[in-house]
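My structure is below; once you've seen it, I'll send some questions.
The complex is shown incomplete by one protein chain, all other protein chains being positioned as in the whole.
Chain naming follows the written order as A and B, and within any one chain the residues start at number 1.
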Amino acid sequence: MRRSLICGAAGLLAAFLLWPGWAVAFEGEGTVRIGGMWPLSGPASFFGKAAFGLASLAVDEINEAGGLVVGGKRVKLALYSQDEACVAEQGLAVVKRLATVDKVLFSLGPGCSSVAEPVFGTLQKKLDDRSDTGLQLLFFTDIATKFGLAKLSPWAFRNTPDEPGMYDFVVKYLKEKHPDFKTVMVSYESDFAHSAATWNIALKPALERHKHHQVVEVVDWRWLDNEFGAQVTRLRKANADIYFSLTHTPSTCPSLRELKRQRVRPKIVVGITSLAGTEVLQQCPDVAEGVIAPSNFAPITPRAKQVADKAWERYKADSNIHSVPAYENVHLMKGLIEKAGIKNTEESLLSDRRKVRDLLATVGTFQGVVGKITMRPEDDPVKPRDVDKDLLLVQIRSAKWDIFWVPDHLKQN
Amino acid sequence: MEYYVAIGSIIGIHAMLGLSVYLVAISGQMSFGQQGFFALGAYLAGLSTALWGLHLLPALVLGVVVAAAVGLLVGFPALRVRGLYLAIATFGFGEIVRLAFLNVRYTRRIGDRVVGPNASEGFRHVRYIYDRGITPLEYLGIILLALVVVVILFYFLERSKLGAKLRAVEEDEVAASMIGINVTRVKVFGFTVAAGVAGLAGGLFIHYSSYIDHDMVALPLAIASVTYPIFGGLGSFVGPLLGAVALVGLTESLRTLHGAREFIYGALIILTMLFRPRGIVDEALVLRVKGWLPLRAARRPAPAP
Partner (left out) sequence: MSTVLLDGTEQLINGLMYGCFYALIGGGFTLLFGVLRRFNLAYGSTIMAGAYAGLIPVYLFNAPVLVLFVTTIVVSVLVGLLVEFCCFRFLRKGHELAPLMTTIGMLIVIDETIVYLTDAVGLKYPAPFGDESLALGPFLIRPDYLAILVVSVVSFSAIFYLLYRTRFGRAMRAVAERPDAAQILGVSVRHVNVLTFVLTSALAGIIGFFAAVSVGSARPEMAAWLTGKGLVVMVLGGLGSFPGAIVGGLALGVLEFEAVWFLGSSYRDILAFAILFLVLIVRPGGLLGTRTA
């Protein structure tokens, strides 16, 4: 009895000794601290680790080139990354850790849209309004793609794919290139906000706008489903020319295999934006052969190739549509930090954040890895603080992502 | 500082969930469905402030009342079954609530925001506390105040006749019914109060996070809420409180270990349970602590241990 009591007490003691930890002293002199929150553990860690790798690469490059100049002094960038594990509660704690313990100037991430929702939702909504007690911390997001997230707060900026624009282009392209393909069937994941929104907010309005295609079947499943037989039978009966598979890799691969089993052979298969990474190539290159996906990144230019190779070499990080923006964001912010005239002291942290935010809001067009990127202004009614960027179509050929279509101005590179 | 406020807020909310499971557990049952009541409380309280313009207090009360009412309705048929059957039946209930919210679309445009539960896209813009100048520290105060109210309720409940009845039902249902305890009524009462407490936790959570969707009230939350009381101990309401503090604290304090974090978390749970199979605060410990306080114990003997 006594022994177990002691054991219990010791266990408790250990728990408290490990309790969150030691606030880090602010070293204003040598570094500018920037933050990042991504899912570095748990089911979405593939995306989180990739973005972390690309952001680390950008920080390395800047520091190797001598760092940045703040207030006439040369300082280095320091990346403080935290794991949000794709869990809202953890995200809500981590954002406060970045803001008040790690004392970062701004933060990259979050990765999961379901974490970005509460994190952005609890940021300050009205600038300069003292009665708004939301957190004042600038976020410059790379992964979280769910439509309309940046609208939640003026402190939230995103360099993420513009899905309504992408699918509008895809529909227009298919209409012009294949006017004889008229029927369309669609699948999406009803419990995955990103997938459902790609159908409801991006593809469906685009199909209606172009008035060319006829939607003959729409089926849905859950993103971790294992059985797609009944839904694919419906697709088999619809037998449309074009199949939009707006699902993520875990359900895309088995469902495409089921299509093959049931001998459903649409003439063109278009995937979701997130598909354009290595995950699908590892899991089902055979059945996904020929699938087209809209993307913002492919190693088509020498610079893009170089970044992708370096990220893989140093951090085993996959360069894809979601991770490369983290790299671009760090490089853009470096220039802005130098221009903003921040003091980089613990006391000036709040006003420094505000200065950098205001500068980012006016940035307009900047250079990305593949092409030019344009930040939409704050008063944009549809998607403020989101970006427009070059879009490309990529296709799986011989188990590799290959270029299917690029805009003319990128071809010359 | 604000980091600790955030952890404190989450601990407070999860402690309430733990207490909710605890109340069902002390009548000898295990519920895996308290996240369903949490969701009901969250959606109702969120709707009340964000869409119907109510004050926070009536919003929370509405969430509690609806969750408790549903608890009462579900409790009568559900408590016919026991043990593992009940655990799975309640989990089924939680999943039904979650999947129902996955399909509920009830929105209105307020200014430039579309507010309300929006199916798989979730329920955004519950910004009551942030819009009204309530700081996170003050909101932590509100959460802790609510927790104290719940704890006081539990304190008196455990010392009341009803608490004794609940414990008697856990010990031996047949014997309890033979000495004239209406077993069903006692169990359903416990279940209803527990549902209300979970609803309160939900209402407090959505106002803290400003957002909720079906993914946040799925299996992981069910497992977490069951873990707190079993890990912390079922001897007294201090158990689930301790469980929530220790486990949420552990999640955050192991943060520096990166990939090994969850691994150590799981291993610590196993080790603790091997040494203390009835949780850290078990009945024996409660008796022992009562022994240290001779005055209180002498005046008010503990009900059936």
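Worth pointing out:
Keep in mind that, in the parts below, contacts are C-beta pairs under 8 Å (C-beta built on N, C-alpha and C of every residue); 3 or more make two chains touch, one makes a residue touch a chain.
Only a predicted model underlies this, so the values are computations on that prediction, with no experimental measurement involved.
Annotation: of B:L54, B:L72 or B:A100, B:A100 touches the absent chain (contact as defined above). Only one residue in the set A:R261, A:K339 or A:K372 touches the chain that does not appear here, and it is A:R261.
Listed for subunit A, the residues touching the missing chain in the whole complex are 41-46, 49, 190, 219-222, 224-227, 229-231, 233-234, 249-250, 253-254, 257, 260-263, 279, 282-284, 287.
Within the complete assembly, residues 25, 30, 77-78, 80-85, 88-89, 91-93, 95-96, 99-100, 102-103, 219, 223, 226-227, 230-231, 234, 259-260, 262-263, 265-270, 273-274, 277-278 of subunit B touch the chain that is not shown.
Everything below uses one rule, namely that only the chains that are shown with their structure count from here on.
Every residue of subunit A that touches subunit B in the complex is listed here, in rising order: 1, 4-5, 7-8, 11-12, 15-16, 18-21, 40-42, 82-83, 87-90, 92-93, 95-97, 99-101, 114, 117-118, 121-122, 124-125, 130-135, 146, 151-152, 190-193, 196-197. On subunit B, the positions that touch subunit A within their shared complex are 1-7, 9-10, 14, 102, 112, 119-122, 124-127, 129-136, 208-211, 213-216, 220, 242, 246, 249-256, 258-259, 261-262, 268, 271-272, 275-276, 280, 284-285, 288.
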